[in-house]
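The complex appears here without one of its protein chains, the remainder shown in place.
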Amino acid sequence: MAMMSGKEYIESLRKLKPRVYAFGERVENVVDYPMFRPHINAAAMTYELAMHPEFEQEMTAISNLTGEKINRFTHVHQSIDDLVNKVKMMRLLGQKTATCFQRCVGLDGLNGVYITTYDMDRKHGTDYHEKFKEYLRYVQDNDLMLAGAMSDPKGDRSLRPHQQDDPDMYVHVVEKKDDGIVVRGAKAHITGTVNAHEIIVMPTRAMGDEDKDYAVCFAVPVDTENITLIFGRQTNDTRRLDGEIDAGNAKYGIVGGETLIVFDDVFVPWDRVFMCGENDFAGQLVETFAGFHRSNYGGCKVGLADVVTGAAFWMAENNGVEKSPYIRDLMAEMVGMAETCWSCSLACSYQGSKTNSGAYTINPLLANVTKLNITRLTYEWMRLAQDITGGQIITLPSEKDLRSPEVGKYIDKYFGGKAGSSTKDRIHMVRLIENMAVGAGLPEALHGAGSPQAQKMMIGRRGDFETKKGIAETIIGVKPDKYFEEITGKTEDEYFAEFRD
Amino acid sequence: MAMMSGKEYIESLRKLKPRVYAFGERVENVVDYPMFRPHINAAAMTYELAMHPEFEQEMTAISNLTGEKINRFTHVHQSIDDLVNKVKMMRLLGQKTATCFQRCVGLDGLNGVYITTYDMDRKHGTDYHEKFKEYLRYVQDNDLMLAGAMSDPKGDRSLRPHQQDDPDMYVHVVEKKDDGIVVRGAKAHITGTVNAHEIIVMPTRAMGDEDKDYAVCFAVPVDTENITLIFGRQTNDTRRLDGEIDAGNAKYGIVGGETLIVFDDVFVPWDRVFMCGENDFAGQLVETFAGFHRSNYGGCKVGLADVVTGAAFWMAENNGVEKSPYIRDLMAEMVGMAETCWSCSLACSYQGSKTNSGAYTINPLLANVTKLNITRLTYEWMRLAQDITGGQIITLPSEKDLRSPEVGKYIDKYFGGKAGSSTKDRIHMVRLIENMAVGAGLPEALHGAGSPQAQKMMIGRRGDFETKKGIAETIIGVKPDKYFEEITGKTEDEYFAEFRD
Amino acid sequence: MAMMSGKEYIESLRKLKPRVYAFGERVENVVDYPMFRPHINAAAMTYELAMHPEFEQEMTAISNLTGEKINRFTHVHQSIDDLVNKVKMMRLLGQKTATCFQRCVGLDGLNGVYITTYDMDRKHGTDYHEKFKEYLRYVQDNDLMLAGAMSDPKGDRSLRPHQQDDPDMYVHVVEKKDDGIVVRGAKAHITGTVNAHEIIVMPTRAMGDEDKDYAVCFAVPVDTENITLIFGRQTNDTRRLDGEIDAGNAKYGIVGGETLIVFDDVFVPWDRVFMCGENDFAGQLVETFAGFHRSNYGGCKVGLADVVTGAAFWMAENNGVEKSPYIRDLMAEMVGMAETCWSCSLACSYQGSKTNSGAYTINPLLANVTKLNITRLTYEWMRLAQDITGGQIITLPSEKDLRSPEVGKYIDKYFGGKAGSSTKDRIHMVRLIENMAVGAGLPEALHGAGSPQAQKMMIGRRGDFETKKGIAETIIGVKPDKYFEEITGKTEDEYFAEFRD
Partner (left out) sequence: MAMMSGKEYIESLRKLKPRVYAFGERVENVVDYPMFRPHINAAAMTYELAMHPEFEQEMTAISNLTGEKINRFTHVHQSIDDLVNKVKMMRLLGQKTATCFQRCVGLDGLNGVYITTYDMDRKHGTDYHEKFKEYLRYVQDNDLMLAGAMSDPKGDRSLRPHQQDDPDMYVHVVEKKDDGIVVRGAKAHITGTVNAHEIIVMPTRAMGDEDKDYAVCFAVPVDTENITLIFGRQTNDTRRLDGEIDAGNAKYGIVGGETLIVFDDVFVPWDRVFMCGENDFAGQLVETFAGFHRSNYGGCKVGLADVVTGAAFWMAENNGVEKSPYIRDLMAEMVGMAETCWSCSLACSYQGSKTNSGAYTINPLLANVTKLNITRLTYEWMRLAQDITGGQIITLPSEKDLRSPEVGKYIDKYFGGKAGSSTKDRIHMVRLIENMAVGAGLPEALHGAGSPQAQKMMIGRRGDFETKKGIAETIIGVKPDKYFEEITGKTEDEYFAEFRD
């Protein structure tokens, strides 16, 4: 089957019947539900751009399974170029949607499971990898969107899964049958679920032997029986109902439309199960997935930075201050920070490597560095954008006031910028900046793909302090400095003895 | 007349009939309008706490005009203690409302105009100060709330008032009559206006001779003819309509309910006019007002920091991680930053001084330092609060889902924390942190009382570089070091000459 | 006896015969040893300025023991004013010396021991406080300079004193005699010792019962038998020998001339012992001392910031760029950061309180906040000073080149600034900035009075999270909001119920 266009993707969703709740009510028609539609439009962009030759390099790839051209979002990376093109795709989509386009979590899940099942099979003699390749082929053939589901609710964070009062605080296997398994629990904060075709479920942490039942990985259609999706609120979500201006980015929304996915004894057939009790691989899967996911953030969030930087520059021009040294300094800082994160995403891609499975993975140290920078610098550049925009970012009257026959004239007159400019456009631009810089997008940059503490822990683990220690010891001569001896023709002791005389 | 209680204040608003618009519609009943009420409750706290002996020191003062005990929000500071108690009042109210209580702008306006009119009269032989004292007595006697209106729309920021294409981009006098003046223009981003009794209008910048018509200061009742108020939107404003949880702080709202105040040829009688053409004092008034206002931010925002720090600690306990070194470090950083800002507010108050008028003003250098720190550290501590809270801050389902007979059980089960804790309280606490840390409160901390650039400019001007230069020159001997000579009994030249021999 | 002048202080040192080593050699004449003299000059300033009426308020106080006017460095603070004047004295001396003037450690020791012995006696029935008052009177009468000795070498930082392999890693009592005690161990990094009259020794941490022998506090003359002082190196120390320019601040040196003090079985008579085995008070003494000491850093280091800011401004003028927006921004940031720290020192003084002993102590939370800011902001403002100064800060040729008949002309020609300025002064100013911004002064700001971790720990402990938690709980209604109920005349439940209808 061919790749889908954006429109075809949206139509494909109509065939699914997930059990979705939002604002206390059952949503039957996901596609036309006004609170979901902007999220769907953003995800549709991941399909649409793949149709256009100008983006072929970023948006498509050749499947290693079928040799067909596929949407890169269903591709398992086969080269450094694939890794680089992936982050370029992320930045591109960030620029086109100014929001989360949701589909990368599933992509990273596919890659993480592909790599891990290969190693698992080699150790345990299981057949997960072949089953997974079958599943992957299906995903590629049908150009499916997957929600990647990792975070469990976790209950008391100081306790491990089996220690929790309520055993369902992490997703676990409650029954193994001949034809499959039954799982219970929930996954929280899962991006893009209501408009995905499939859900791929992975464990959320390394697991000990007592947590074997929690070491489970599988994929199911989003409308599988006994799955319930409960949609989360985002900043200013209901403004979408007030017109196209107040929401700032009414076409594409804000963050990823995260849901709580409840698995209330869900049956999964064996050919959809990719880990079941191999707790010794839970950590690797988490880490592999997280590495990919963290590497993305210097792509997508930098795409968003491009939008907000452009918007801030628009405002500066509209205010007549784009040449002010103060403003120019802020603009340079915004670019500097964004490109720093971009450099990290590029570097962790270029420094990637081939895994046992043949698939390529990013450099995990640099991927964690990428994400750690995003958790801080996003806040900084968004603050600078707010600074440039001015106080109106928190005081703008509503779109309805702008359209009001009674007070619209006042809005038009007093919220304008430079002579000759459009007040409506100006308000819309302020609302766009508000949408991006003052709301859920910031904590998403903080917590998405793992919180800063997770990145710091990984950086600490990958910091290779022993090697660095040896380097320092060589400098002070605790370890021999071979090259110094060749340069001077002396040992250090001889060198210092003679030199001083 | 006595001070009003919170309840009396609210009732007093019913007697006013301002022309108010919000969401495109005329609001006739300000008090009961659901989008205004939380703001009114917050302002009411400035009245209520003054009734209670436990807060007498912070909340009340003795009028220098009448000798009566008055609400401190109507008081012109008569001592260092007054200045210190004022910032303590700010922090207290921040803790009690977790939001902007709006009444400080009018207070700072009263103090700024009091001090400036005195100096103006001395130079120009005018009688503004006496008129203003009459007005102040009226405010004190009736315990009125004033909106302080300074920021003009400004149009093209690179042009001065008289250079603008549209002369109304700054409020100006269009006619002088025997009995008063007629003014036109607008004031933007004005806090607490819909629930104030009066508006006190001040120029927004230093003015040259060509901008004389823009050098105008006056006070009018909020329901004066030809005044229109247009209410601004805040983050998640309409969530208040969805129940008491989703808004996070449904009792008190978020930021100050800012409005655009339109003056469409408003008549002001002479006894309410406190500057009219004395452009040489526009700068002083702005600076005096801004100094007071900037000094407040280390009070009120630190009160908010107290709330959000407490909330974050609650979350940490609820997650079972309050003893984690990572969390403890974040908590210490939050407190450290908040107390830094608090120290600045205290110091600029303790280092205040008496003006010609007899009233006391804060130390302007330190007041600007206070605000500059707030524009940055607020973002930092709010980021740390988000970090501690976790990803749910952007993915929580709605209150209606929690109450839903179908999915409420899932929410209750999966969004809980430590065993035995209330999920509803937990969700409410997350929503409170969302309310405070992810939204309009941050740009308010940035732009309220002037943007960072304004503070930097003032710090640069007040940095006393000439004195500091002299100190450095003394160290290197370009200027004589008298005390060094006494210590050594030699000139520097002699000292170095002898010492080296 | 009267207060000493700077000159008298220096002469008084000649009478002492401490056993001092520096650069591997015994130093017999402390006063004229070229590496010590600049430190001595700086300390002498603490004496000299007290002679001059223009500094009477900062530099002198009235003894609570004798009613005499004394040098403030020997005073136990009797009021808030004393605390404030103390930090003003610190800033003043920082400005006058551009370095550490060393005498505050002893001052803080006197105050810490005064307060702690009072409480100790009340609990344990000991007579330390009266003995200490006698000692204090002696110090005041003779205007002595004390080195305050707290930091022990510590060995393995993960072990407590009695757990160390070598029991001498912390100073401890090795013998109790009828007439006194014998102590062994060392104190490291002790400021101003070679030019002090006395050493006051305090424990460095809270002690458990097994560490009783380490809970010891006493004072001895600096030339007591069996005490050896070993002087530490500072950045560019020997440049002082190269002339008056290269060292930057040849008159007053850099940091505090820290020494290792070795106690190799030193006898201390009982009237000089102020704690001996009362391990339950070791923690209080450390904390009281550290609180005072941390509060100083926003004084002295800000005095240094004044010098370096003035020097940077001088450079900017000399380069012809003092009006550049980039430079002005850096200058404003330097002032902003310095005044932030200053505000903290002021605030922790103004918010001080009376102890049981009658002496006043600073606010410990704010004192720790002060020091934590210093550990970071010092680095920032010094970096900005380097930025303004330009690359020559690391490439200047030596003073001897400037004076060379062969190449002096080139230095003069090519290292000059604006036409008409003196190259020699310019080089001297760059060297002053180098002295202050590129060297030991920075880690001194980091580690002096305890490292950042110590401050964070104290801030965490003093953060009063329980109270803050209660404040947050009141906002969300987990705890009743009494004032809200008075404002609305309703319980929260009633309010929300009615409001929604």
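We just call them A, B and C in the order they show up, numbering each chain from 1.
The working rule: a contact is a pair of C-beta atoms (placed from the backbone, for glycine too) under 8 Å apart; a residue touches a chain by one contact, two chains touch by 3 or more.
Just so you know, these numbers come straight off a predicted model, no measurement behind them.
The chain not shown here is in contact, across the full complex, with A, B, C. Touching the missing chain, out of C:174, C:446 or C:478, is residue C:446.
Touching the missing chain, out of C:208, C:221 or C:390, is residue C:390. On the side of chain C, touch with the chain left out of the figure occurs at residues 21-26, 151, 153-159, 164-166, 168-169, 186, 188-189, 228, 230-236, 238-239, 242, 246, 255, 258-260, 262, 264, 319-321, 324, 326, 375-376, 379, 383, 386-387, 389-401, 403-404, 406-407, 410-411, 413-419, 438-440, 442-444, 446-448, 451-453, 456.
Hidden from this view is one chain, which touches chain B at 325-326, 329. Touching the omitted chain from chain A are residues 5-7, 10, 34, 37, 41, 44-45, 48-49, 51-52, 84, 95-98, 241, 243-244, 248-252, 306-311, 313-314, 317, 328-329, 331-333, 335-336, 339-340, 342-344, 346-348, 350-351, 365-366, 368-370, 372-373, 425, 428-429, 431-432, 455-457, 459-460, 462-463, 465, 467-478, 481, 483-484, 486-489, 492, 495-496, 499-500.
By our rule, only the chains that are shown with their structure count from here on.
In terms of their C-alpha centroids, the spacing between chain A and chain C amounts to 48 Å. Distance between chain B and chain C, defined via averaged C-alpha coordinates, is recorded as 36 Å. Shared interface positions of chain B, defined as residues touching 2 or more other chains, are 456.
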